[in-house]
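Just passing along the structure, written as structure tokens.
All protein chains but one are shown at their positions in the complex.
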Amino acid sequence: MRTVSPETAILLFSCPDARGIVAEVSSFIFSCGGNILESSQHNEPETNTFFMRVAWDLSEFTIAPEEISEAFRPIAQEFRMDYQVELASSRHRLCVFVSKQQHCLYDLLLRNMEGEIRCDIAVIIGNHPDARSVAEFFGVPFYHVPVAKADKAGAEQRQLEILQEHEVDLVVLARYMQILSGEFVARYPNRIINIHHSFLPAFVGARPYHQAYERGVKIIGATSHYATAELDQGPIIEQDVVRISHRDHVRDLVRKGRNLEKLVLSKAVQLHLEHRVLVFQNKTIVFE
Amino acid sequence: MRTVSPETAILLFSCPDARGIVAEVSSFIFSCGGNILESSQHNEPETNTFFMRVAWDLSEFTIAPEEISEAFRPIAQEFRMDYQVELASSRHRLCVFVSKQQHCLYDLLLRNMEGEIRCDIAVIIGNHPDARSVAEFFGVPFYHVPVAKADKAGAEQRQLEILQEHEVDLVVLARYMQILSGEFVARYPNRIINIHHSFLPAFVGARPYHQAYERGVKIIGATSHYATAELDQGPIIEQDVVRISHRDHVRDLVRKGRNLEKLVLSKAVQLHLEHRVLVFQNKTIVFE
Amino acid sequence: MRTVSPETAILLFSCPDARGIVAEVSSFIFSCGGNILESSQHNEPETNTFFMRVAWDLSEFTIAPEEISEAFRPIAQEFRMDYQVELASSRHRLCVFVSKQQHCLYDLLLRNMEGEIRCDIAVIIGNHPDARSVAEFFGVPFYHVPVAKADKAGAEQRQLEILQEHEVDLVVLARYMQILSGEFVARYPNRIINIHHSFLPAFVGARPYHQAYERGVKIIGATSHYATAELDQGPIIEQDVVRISHRDHVRDLVRKGRNLEKLVLSKAVQLHLEHRVLVFQNKTIVFE
Partner (left out) sequence: MRTVSPETAILLFSCPDARGIVAEVSSFIFSCGGNILESSQHNEPETNTFFMRVAWDLSEFTIAPEEISEAFRPIAQEFRMDYQVELASSRHRLCVFVSKQQHCLYDLLLRNMEGEIRCDIAVIIGNHPDARSVAEFFGVPFYHVPVAKADKAGAEQRQLEILQEHEVDLVVLARYMQILSGEFVARYPNRIINIHHSFLPAFVGARPYHQAYERGVKIIGATSHYATAELDQGPIIEQDVVRISHRDHVRDLVRKGRNLEKLVLSKAVQLHLEHRVLVFQNKTIVFE
């Protein structure tokens, strides 16, 4: 992947396929003084849908960054595009949800510190208090929001308030062991990234490492996906696997899986932050 | 993996775990002049079961090869072992079942020719006639046994006759697109190896590549397992995976999957032929 | 990877980077009635060089296929492009060079038969006669051209005649154990693909599996590259690896390596045939 300079615009869109889209888009950028840095496209033949991601240098662009979206609207309307214009310099604000296990949380904080994941980790919410000290060490506000079975709605209400207060636009479930309600998920469509510790669609639901051990598979996996109302059924962003053997007991799967979970979740978050992911019919187009 | 000289014995067993099993077994081999070449063991804590595979050089062994099994019986009885003694020099006789696709068949024939898979490919059975010319090129008898929906039992009867006639002890389903009956499978317990073109338990049944495409996974797999009465539920011997992207349509998955199918099936066959696989409670212990 | 319909044009070029290249190229295609199917680009910042591959549907294109190259020349000259226009329907003519080992040869022939590698395997040349029967089975002319140390030049002369006679435009060295002269290589620049059985640049030269065994590496590899005058130094097209352990002796590395060699060589050949490879300063840009 390429790093992006602060003065880069990114256009993402999908539309019915048609002749001349690439020509029209690239002419728009060129005629306003932009220099294309990256460009990817994809065509889904069943639905005849066209997808594109194009990034260009704004250093000599004649349209102000905040007006690009409006300036592009006529082309978007002509081709009936569903589109978004993003600036690479604008930083996402993340909230990490966590329970007791902290390896994914640490991993995100460290990659953020090293500049690998470019965003502001604005706030951490835990249904257990365990992550407080690491949050403090990295200087991130931490909220302990216990989730009582009897008052799940109340807990979600509190979580939503925190998200709003901290102006969060991406929620990352870093081995958060609670199921979010459909209402909650609907508030952040394609903006909640979960890590499931199996190679989906195998071993949906609880205790996937136990399920994998029972079935006697020779490879285990981890899956990062956007959360949807249906558990573990959302659009898959990234997956990875590791080989195991009959010698590996459940605790070994847990240990080997931790590496996978960190790699897969951080990769998915990075792809999202770089505006490389488009969701279409419960699948993702990932422009790497 | 190690190649085995013609004068090697292999002992495979499982039994309730107990103190002194390894000592007893290795003393038996040593006291009769054997030199241990390989030895592996495994303990399944839930069931307290012990598994072992040991191979030794027979060049100065004082017991004749055909009498080893009987000579070992007292130890086996003492520890209540389920055991088998094999000679590395004895060659399995394989039957390959095939339909129209021939990549797995070719792969097995070529690896056999190159000495990688040590066995006699005794006979090939196809429910279509397509594989006849390759069978002839490699000098293997070919039988075309069509499988009519109305008379599946008749076809299986014919197949069983061919297997008996050719003294087959291992059946390999090399992308054979018919489901074998429970009765057929019961005739060759843990002696029918199938290749399923998905990462089981994901995408059981028909058209797994289509299922994978629909779900939008980022990795596909192949699984080799012993056939049991329940479709795609048998003990898994080997699995492997390959990365895909949104650009890969079903036909690309089919193409990428072919490589996997060949690798995974041939690996499973080789492990079986080298007596490295023990089946226990629908899982495999693979002593690599 | 995507399959290409028979009426697809492919434009490949490199040039000094400049504003408006994509706009100009895509407008050219659009204005003549073409529909872009795939488009990839790359920028090499050190040398400020721009690379692009674009494929478009010719079904309503207003320029005849054989005239596209000429029609595009003004744009190419404006941007000082080094360019080529290819038709997906035109089939390459391959010659496979082989010695005694036949696994890579078989692999290419089978993938060609299955439609995975789209080309005409026009002729096979062996410095040993071993591959004659497989060549005959697949209906490909075979020439036995022994290479005597004293008369290597004579053998190469004979090989060049065969290549010309069979109108070969791509030479594949499928574990061909002879070193070609600089003069020979110069006749087919970036048109001779070799498979080296190591993870280059580790273990250059003879007996790489022995070298790997001696060094005690934990992973071995295979590398496919364009042959250049310097042994094993040409631009790398594709590499892959497999894990080994202390248990693997040289013969095991050879066996595990065979799988790699087949996968890596066939992938490189396929990438070349689909016009996805550009060579620049002894490195490859691979537009997958």
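Labels for the chains are A, B and C, by order of writing; each one numbers its residues from 1.
Simple rule for what comes next: contacts are C-beta pairs under 8 Å (C-beta built on N, C-alpha and C of every residue); 3 or more make two chains touch, one makes a residue touch a chain.
The shown structure was predicted, so the numbers you read here are calculated from the model rather than taken from an experiment.
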| item | value |
| --- | --- |
| Where the missing chain touches chain B, by residue | 19-24, 26-27, 29-31, 33-41, 43 |
| Residues of chain C in contact with the chain not shown | 42, 45, 199-203, 215-219, 221, 235-241, 245-247, 249, 282-286, 288 |
| Interface residues of chain A (partner: the chain not displayed) | 1-3, 103, 106, 110, 114, 116, 137, 247-249, 251-252, 255, 258-259, 263 |
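The definition used in the following text is that only the chains that are shown with their structure count from here on.
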| item | value |
| --- | --- |
| Distance from chain B to chain A - Cα centre to Cα centre, in angstrom | 42 |
| Whole-Å separation of chain centres (CA-atom averages), chain A against chain C | 37 |
| Of all residues in chain C, the ones touching two or more other chains | none |
